[in-house]
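Scroll down for the structure; my scribbles are underneath it.
Chains shown are a subset, placed as in the full complex.
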């Protein structure tokens, strides 16, 4: 009943949420989840020189369950190439076991 | 000081949050965490035919640290049987290492 999948997590600025979502959908993912997030990056300021966000929820944590690792890599590469020169972000992968993939 | 545990993550519609929480507690879990979430499912509309939620936070991400895999499976099965004919949702498991399980 379960199968292995790769979860890709992208934590970045809320400003680019729509663009990241477009990349996710163009890669063929069947859905994604967005959570409002705050926090602090490594340099105290964002890539663009705007002030860093510490406690407010101006970031987003976007999660995608991908059916294969190639899709996860494609999303990560495309997001980095498109946005991470000008916006702060981190992307990481986790192995998960999906119990009900067929509807979401 | 640490021990392995299974984390179960249920991402579903906020409407059924209370029902899912009841199932979690009846399964014997000692606690759970709820985060407001938005996102997009696989079919553009929800199971019930209501419009899909894209950017608003009408979904929830519910996490439970279970002390054994059987409890995780029981929660997943019961949530799916009770709700996933009529509501959108995805459930997945992750292996974690718990450092302080005795109080939360």
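Letters A and B name the chains as they come in the text, with residue numbers starting at 1 for each one.
Basically, a residue touches a chain if its C-beta (ideal position, glycine included) is under 8 Å from a C-beta of that chain, and two chains touch if they have at least 3 such contacts.
What you see is a predicted model; the values in this text were computed from it and never measured.
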- Task: Please report the number of identical subunits in the complete assembly described by this file, where 2 are shown.
- Result: 3
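Definition applied: only the chains that are shown with their structure count from here on.
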- Intercentroid distance (Cα basis), chain B paired with chain A, Å: 20
- Item | Residues of chain B defined as touching chain A within the complex | 9, 11, 35-43, 47, 55, 57, 59, 61, 76, 80, 84, 88-94
- Query: Inside the complex, what are the residues of chain A that reach chain B?
  - Reply: 2, 5, 7, 17, 21, 25, 30-36, 65, 94-101, 103-104
